[in-house]
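Sharing a structure with you now.
Removed from the display is one protein chain of the complex; every other protein chain stays in position.
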Amino acid sequence: MKPIRLGMVGGGNDAFIGGVHRIASRIDGRFELVAGALSSTAEKSKASGAALGLDEDRCYGDFTEMAKREARLKNGVEAVAIVTPNHVHYPAAREFLKRGIHVICDKPLTSTLADAKKLVAAAEKSDAQFILTHNYTGYPMVRQARAMVAEGLIGKMRVVQVEYPQDWLTDPMEGEGLKQAEWRTDPARSGAGGCVGDIGTHAYNLAGFVTGLKLESLAADLTSFVEGRRLDDNVHVMLRYQGGAKGMLWSSQVAPGNENALKLRVYGEKGGLEWSQEDPNYLWFTPHGEPKRLLTRNGAGAHEANQSTSRVPPGHPEGYLEGFANIYNEAADVIVAARDGAAPDHLLPTVHDGLDGVVFIDACVRSSARNAAWVKI
Amino acid sequence: MKPIRLGMVGGGNDAFIGGVHRIASRIDGRFELVAGALSSTAEKSKASGAALGLDEDRCYGDFTEMAKREARLKNGVEAVAIVTPNHVHYPAAREFLKRGIHVICDKPLTSTLADAKKLVAAAEKSDAQFILTHNYTGYPMVRQARAMVAEGLIGKMRVVQVEYPQDWLTDPMEGEGLKQAEWRTDPARSGAGGCVGDIGTHAYNLAGFVTGLKLESLAADLTSFVEGRRLDDNVHVMLRYQGGAKGMLWSSQVAPGNENALKLRVYGEKGGLEWSQEDPNYLWFTPHGEPKRLLTRNGAGAHEANQSTSRVPPGHPEGYLEGFANIYNEAADVIVAARDGAAPDHLLPTVHDGLDGVVFIDACVRSSARNAAWVKI
Amino acid sequence: MKPIRLGMVGGGNDAFIGGVHRIASRIDGRFELVAGALSSTAEKSKASGAALGLDEDRCYGDFTEMAKREARLKNGVEAVAIVTPNHVHYPAAREFLKRGIHVICDKPLTSTLADAKKLVAAAEKSDAQFILTHNYTGYPMVRQARAMVAEGLIGKMRVVQVEYPQDWLTDPMEGEGLKQAEWRTDPARSGAGGCVGDIGTHAYNLAGFVTGLKLESLAADLTSFVEGRRLDDNVHVMLRYQGGAKGMLWSSQVAPGNENALKLRVYGEKGGLEWSQEDPNYLWFTPHGEPKRLLTRNGAGAHEANQSTSRVPPGHPEGYLEGFANIYNEAADVIVAARDGAAPDHLLPTVHDGLDGVVFIDACVRSSARNAAWVKI
Partner (left out) sequence: MKPIRLGMVGGGNDAFIGGVHRIASRIDGRFELVAGALSSTAEKSKASGAALGLDEDRCYGDFTEMAKREARLKNGVEAVAIVTPNHVHYPAAREFLKRGIHVICDKPLTSTLADAKKLVAAAEKSDAQFILTHNYTGYPMVRQARAMVAEGLIGKMRVVQVEYPQDWLTDPMEGEGLKQAEWRTDPARSGAGGCVGDIGTHAYNLAGFVTGLKLESLAADLTSFVEGRRLDDNVHVMLRYQGGAKGMLWSSQVAPGNENALKLRVYGEKGGLEWSQEDPNYLWFTPHGEPKRLLTRNGAGAHEANQSTSRVPPGHPEGYLEGFANIYNEAADVIVAARDGAAPDHLLPTVHDGLDGVVFIDACVRSSARNAAWVKI
């Protein structure tokens, strides 16, 4: 099977997430990177592309130019990964979607709610697929957790505790020339949410993915602890889900000692589940009234949803890149099926999940502006 | 040195916390239990007392009778431990305090705010000492954490995450004849707070003890998940401290897989600390920008506040009973000093900490009744 | 029930283990310390005794004098705790045993094999009980492990991995005035084994207690890493048990980062168990082919052997002192029964276990002297 021809928007030399997408796309050998608008100038784009082995004439300084030309090429890109700062997601995605090129886009969906709605419309109008890389949903133990909830092993859900603390913005890094910090704390590029958009959405999305719950309302208290910071760096949210479950969400970028400590704990009438992103090959399961069990990736008693997203035997840890690669691998399934006009069932985050995330960010920002009043979703 | 003569109110056969107080009072050999109103009838009290080796004529069916008679005895009790359900704390403490007998009282201070205020007045009027057993403050690593915050190692405090989940009330145990469950879910005996009074106060107290922060306001969402339960069994609170720090508090009695998972995490401008009650001999310390360090009880680099509350070398775990015994040991210091009219500095929880806890419970209940509106403290 | 009148040999100021025995004897309120030969001079003994509230005339400078006089007193000691350096165990125990006074003795049994055999004879001739404080066998989760093996949940035993590393002798502390280090590295007081006698015996004893296996032969490589040290500070042993199981034992006092990291792992045809002394409220159980389960002290599914040695509910950690107190508590049962001439079944370490430990030490020393040749037990 020929690999899928992939393009990339963003992801030039200094970027972080572009490199992650490239590795994820390579792990299962189903994509080949062949073109890119890796930077916002043609010169930089060519330099970055050269380092990646791209042909010079397929390194573009502009995503619109790229979309136009690639759409006309005989062997133009079939899919594009958009890995820019948030405000570029919508305009870039639009150009590819309208030309029938599949889009694999980083999160959050967009920097504004208005853009998010336009992007939903663009995706719905397009024949191409739109896939959002809420990559944490690709971890095998997250899939196991979701399957266990769906099968009723936890019972009616009561309490959802989700958190995503980091520490890398404890000091005002945005003033020290760190590019990753600069755009993430800039409302023009990130949108109205800082920490809540960057990692709060991951936490929110993960909780929904595993539990299947829909949010009913929230009360959020966003704070910028670092002097001069323009966006929130700490997020406290109380959650009320449809059906009566309640939750708390904490995300922070000023919590020393936390690297990427995304953690989800869910409790129902019949049991509890606990999962931590930094130790992703484990899932704690407690059937109420029995000892805790430590489920492992591809290990004893693993659910099919866990086995099918694992590459190696238990005890040989898979990590962040493999979880991310699971998104790419399933995207490949969807893209290959689309060649035949098929649209298989899948668990990939969609443009609607993306809208849901932007609605969440918007609700948090509005609630916090009103002294953490409850906001209906 | 002769042991201090101790009496006990409550703590008869079926009780839980009475036995804990007795062990805690014995560990360092500084108290001798000599009298008790262990149950609410003389007969049961005598039966429980006999099992404990008490003289029959010092087993009372009534705490008032006990207070009156013991106060007149030449070798009457010098101190009394009150280990009844919450609503008895105030009336019992009053009788002993007004006769100059020291009181060591379980938490929460009282079942109502009105009682709490009266108890403060009674304690202030008395020459006797009043000590509240917020026992978790007695753990050596909690003392270490407090000392580190006080010495500025964490810097200006920003974020406080505290939680205390349990699972023992996941099912409606109060309907199954479990005495411990019955009174804890009965407003007449527990007060207006269920889980928030029983364990939420411990979490709140611990956060304040370690950080030294004073609460400014809170927004609480209390829930009774189990059908027919009359008091909350899950507590979500957002906290705003004076000086700008913010926090979240979660306590629950319906979280399967959690036994007594009290956990405190605090983050400041310079570092972070993390402590878990179920693994109490450890304290994680991260100076921002450096690797995490695992501090141990009485271990390498232990603070004097840690060493002085430890009995054995590092690596030989001390636990809940030793932490509780530290409260008794320091109570003994205070009581011995009081014999000479001295009032030494100490870290023991006082009647004012008790009032603070009842104010917290009251504020949570009021906030929750108003849809989690912010309530000023 | 009146407490048992207890005496103590050794355990004066400066000592470590004496204080531990005293706390352990107090926790359940079944012993009262009334006499002691706490030091080897009357003066020091009286000073130490005064601090413990002993009557001056029951503070002896000599264990023989103590044994003689206490045996004649109307309310003389019923039992004595021997907590001296190893070489004193035998002569002291002998004096009490021959006068019908029960002995609770620290480990290892004696400093020489010859003494051990004489002590066995003395104990067998005496009407009094002899109890050895291999205290780690008192932990509830160790009792749970033993019961699970006995009930066949692990199946025929194959592999036993036991270790007890410490780090406190990494530097030559015996040259720096540390009394605990001095006698432990002195062959005259410790016997021919250093680390192997001090903690290797604990590891060996624990493995036997849990598995029920009897050692068939061993090959030991003992090392003194610290220059000038007269006894071993690192112990490597290969073990062959009767019936075909095999094992490894490692103990060390020069392993930086290890406090008292006693750990036992046993594997049979049907499952595995793992327990660590520093986190003693947990026991990992893997039925082969199923997920690991984390059993807890007094927690869900706890065995009766676990429940009956626990004092408080799960999640409130008990530790080293409570495990030690379980030995004292059961010793009290045995002593009380002995008043009526009864000899109840119990799990307490006996003088025969003590001999077994000294035989182990002796075999290790002999094997190591012969280049780690196999030595039959």
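Labels for the chains are A, B and C, by order of writing; each one numbers its residues from 1.
Going forward, a residue touches a chain if its C-beta (ideal position, glycine included) is under 8 Å from a C-beta of that chain, and two chains touch if they have at least 3 such contacts.
For clarity, every value in this text was computed on a predicted model and none was experimentally measured.
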Displayed partners of the chain not shown (whole complex): A, B, C
Contact residue for the chain not shown (choose from A:Ala42, A:Ala147, A:Leu321 or A:Val336): A:Leu321
Listed residues A:Val20, A:Ala79, A:Leu283 or A:Val334, member touching the removed chain: A:Val20
For subunit A, the residues touching the chain missing from this view: 1-3, 16, 19-20, 22-23, 26-29, 52-53, 166, 168, 258-261, 277-281, 296, 299, 311-322
On subunit B, residues whose C-beta touches the chain left out of the figure: 285, 289-296, 299-301
For subunit C, the residues touching the chain missing from this view: 158-159, 161, 163, 167, 170-171, 219, 221, 223, 225, 234, 236, 238, 240, 246-248, 250, 252, 254-258, 265, 267-272, 274, 284, 286-289, 292, 371-372, 374
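Criterion: only the chains that are shown with their structure count from here on.
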Central chain (by mean CA position): B
Farthest chain relative to subunit C (centres taken as mean CA coordinates): A
Centre-to-centre distance between subunit C and subunit B (centres being mean Cα positions), rounded to whole Å: 35
Between subunit C and subunit A, distance of the C-alpha-averaged centres to the nearest whole Å: 55
Whole-Å gap separating subunit A and subunit B, where each centre is the average of the chain's CA atoms: 43
Numbers and ranges of subunit A residues touching at least 2 other chains: 289, 292
